[in-house]
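One protein chain omitted, others in place.
By written order: A, B and C. Residues from 1 in each chain.
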């Protein structure tokens, strides 16, 4: 039976950040009507906090989440449980290092996913994915509405940061809320980059694998993540007509 | 002889929705100066309500419609009858399930129509057209100003949701006003998606036909249509400086 | 010796329209810093009214013109005479039907001009050029600063509405100010259209020549030119924060 939305102050603060992630992702091209949803592993072990349905990414506020068990039962909150809750739940089950899961239909990443090329670290943003690459789930073009499909996606995701869902969209992850945001943005940006590069017809080389992993470490250390997180939050504040936080 | 514009309150409410469809389609890339027009089958059996001429999609209000018989006689309303009224009339004659017809020169859909590839359900939006595909009318590059051309387009449309008018634009349909809007938007979005995919040069597979039809049923049930309809109306309200309706 | 800017009221009204053409063309992608300039054949036979230099298209007002003879002497007005005055002068000399000449570096038309394909009437906007096509001047990549180059461009323009200046920009013409605007806009739009079509890699057919000429007559009669002219003026008014004229 559903209880009212009643997170602890700590969880509520994180949900406020996660709501901001939704709104930033809308600015960065992830919006598709009211589709797309991000989630947060409940730190009290009850399951996950999942954006409720019928809202665009641009419309999500801190209170627009449901507490859902990893078996799909809604424990707290009003509103529609997105059909694709198993996508989130099965990634949380399979990946203890992941505390945040995102799903969207970002245009360029979805276009890239509908093709059969490998995403390569051909620019800085692509280096986010240098170690594991970005696998592609192409068993089906369906949305991920069943536990079996959720398990299959989590299996193909493996240890990677993100996965392309062919003919549908993407899923992406983070250990913290900042990583979730950057993972989503960089997947979209690097997809557009590679599409533009491929479209030009120019020959191109893929940087060395070991060098790309080393590059990832160099350009995305802890302070850089914090720095970029703050940047996108200032961007959001400005776009919503607020004075941004001092730098 | 023309009467003043005098729809019943019920019809007027629908024309208000249809005016909003015009303005939303402008936001979504369907505008081409004052070209493009949508129509509504008159529920009292007198013909159709067709947007009047000389207005951009962005400028259409509830009163900017003419009541026109399916033989082209203007019964109500002031202003210019678009030359392409036969396109609407012949689709209404051929398709009793269709209550709304749209015509525009949406950029990407028109580009796609000028080529010779088949539109495929390679993303969610393309799945709207999964069952029938999107036929291409390429007998002529002319606009559809004669009854004969209207008949030919309606014939090639067959049971499909929309048709590409080669070197000219598109026509699209709906059983209700929400379907008309989504059909127009999804045709433009899926055309851009496939153009971007093809431009990249990546190999791609087309999802299985039966699976795509099943997907259509899963992602576009009645509540989803209502949900997306409300989303686009909030988008319009915000873009026109109004407070959107509560979600 | 230069006189102060002192056009007749009739000429001033036309220069006001021509200033608006500059500003509309900026909205439509023709701007390139302070480059690009339009001109009007002086109806009193003294030469031409040419936009003065150092202004962006977006900044041109009715008083920002010089009266220049077709030999390049400035008769009226303050400010810099664009180096490319011979482009205008020689087209006016060669084409008595032309009363307005435009030159810009509109992005897509300039890209198209740098390639070697023929612009084809593959959409409505391209049909503007159906009869004569759009020739390409590729003797040089230089800007048109000499009378000899002006003569060469006018020769290659022939009876056409516009010409591609390879590796540089475009020139376009009109019998009246409305035709100038539409010619410039349609050249940019149809170039983008064909580039997008070609980039997709799709096969495409070019509509029949005679049919395209017939189409031109059907979709661009006198009332349509007036209708589109008014549309773009409303667009400009809105973009500059004014209430547009009633439709």
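The rule we apply is simple: a contact is a pair of C-beta atoms (placed from the backbone, for glycine too) under 8 Å apart; a residue touches a chain by one contact, two chains touch by 3 or more.
The shown structure was predicted, so the numbers you read here are calculated from the model rather than taken from an experiment.
Of the chains on view, those touched by the hidden chain across the whole complex are A, C. Note on the undisplayed chain: of the listed residues C:110, C:173, C:190 or C:212, the one touching it is C:110.
Residue B:199 is the one among B:123, B:199 or B:212 that touches the chain not shown. Residue A:199 is the one among A:69, A:117, A:199 or A:239 that touches the chain missing from this view. Within the full complex, the residue among A:16, A:69 or A:123 touching the omitted chain is A:123.
Remark: the residues of subunit C touching the chain excluded from display are 32-35, 53-56, 59, 105, 107-108, 110-112, 114-117, 138, 140-143, 145, 167-169, 195, 198-199, 201. Seen across the whole complex, the unshown chain contacts subunit A at 121-124, 127, 193, 196-197, 199-205, 207-208, 211-212, 214-215, 218-219, 227-228, 230-232, 234-235, 247.
One rule holds for everything that comes next: only the chains that are shown with their structure count from here on.
The two sequence copies subunit A and subunit B touch through a face in which the numbers common to both fall below half of the numbers used overall. Work out the mean CA point of subunit A and of subunit B, and you get 33 Å between them.
Contacts with at least two other chains are made by residues 199 of subunit A.
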